[in-house]
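For this depiction, one protein chain was excluded, whereas all remaining protein chains were kept in their positions.
The block that comes next holds subunit A.
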Amino acid sequence: MKRSVYKSAMSHLKTSEDFNEATYEKLMREMAKSEQNGPIDQTQSKEMVKMEKAKKKTMTGWTVGVAACAVLAVGIFALNQNGPAKDSVASPSATAQPSSVVSERPPILGKVQVNIDGVISEVSADGKSFKVGDLWVEITDQTKLGSNEPTATAPSEELLQKEFKVGNIVSGFTSQDVSSGRVTADVIYNNMAPAKEEAPIKGKAMVNIDGVISEVSADGKSFKVGDLWVTITPDTAMGIDGPTAAEPSEELLQKEFKVGNIVSGYTSEDVSTGKVDATRIYNNMAPQQ
């Protein structure tokens, strides 16, 4: 056999004349299809989309949660003005007790975005720092006042006062380590004056169920938020109660508890037990599509 025969034979093999053009067109069609469905490296881009969606959901959840807290707090003050204030000296401590108990256990998941929450016990001479619990919080020029989320309503004077005073109820967030004892606030969501001559009440005492449902029981009456199983009983009140609260919409307070829904509510029971009956459910929202 001559050495060039095989190469020559292979070179003479007939192939489709338009193979290159047909292939190129096919490839471009595939590329166009991929671009319609997202970039070719689809796994990565899908993850990015998922992350963006998750972020949006989380932020929306928090915005609604903070708004619910604010409405709730106003409702509590309004109620307490007619409450047990006239009783005795013991009454303030009695009212304050639940808040101090809960303050040791922050609302589930709430500590991530709201880690400044409580009543101002001291204010610095310049008025730019205040103490909440054991934490000194400093307000700087960089501190944002009010939520700047797209769905957030403009903060009212009542809910977000300019001056930090002893007794005011504040909620906010710092990206710094709260265990250091002194932080600079990134955001202050609320700075509300307490009801006159009333013991200050921490708003978070009324919201200790807050997060995304990860499991729902077979009967649909219990759901899991974080590590907490919450059961809805016939005694569980639904919606936000208070003179300024709007009627709960179907959208914000769905009847059915589903995995992925964002819920906020309150239980008077000890959340550290891992299983509680809900006293009230404020919101039960389907995640954003």
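Basically, contacts are C-beta pairs under 8 Å (C-beta built on N, C-alpha and C of every residue); 3 or more make two chains touch, one makes a residue touch a chain; residues count from 1.
The definition used in the following text is that contacts and distances are computed from a predicted model.
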**Asked** Unshown chain, UniProt name, "ABC transporter permease", "GTP-binding protein", "Na+/H+ antiporter subunit D" or "Sigma-70 family RNA polymerase sigma factor"?
**Response** "Sigma-70 family RNA polymerase sigma factor"
**Sole residue of A:5, A:125 or A:218 that reaches the chain not shown, by the stated touch rule** = A:5
**Fill in**
Had the left-out chain been drawn, it would touch subunit A at residues 1-3, 5-10, 12-16, 19-20, 23-24, 26-28, 30-31, 34-35, 40-41
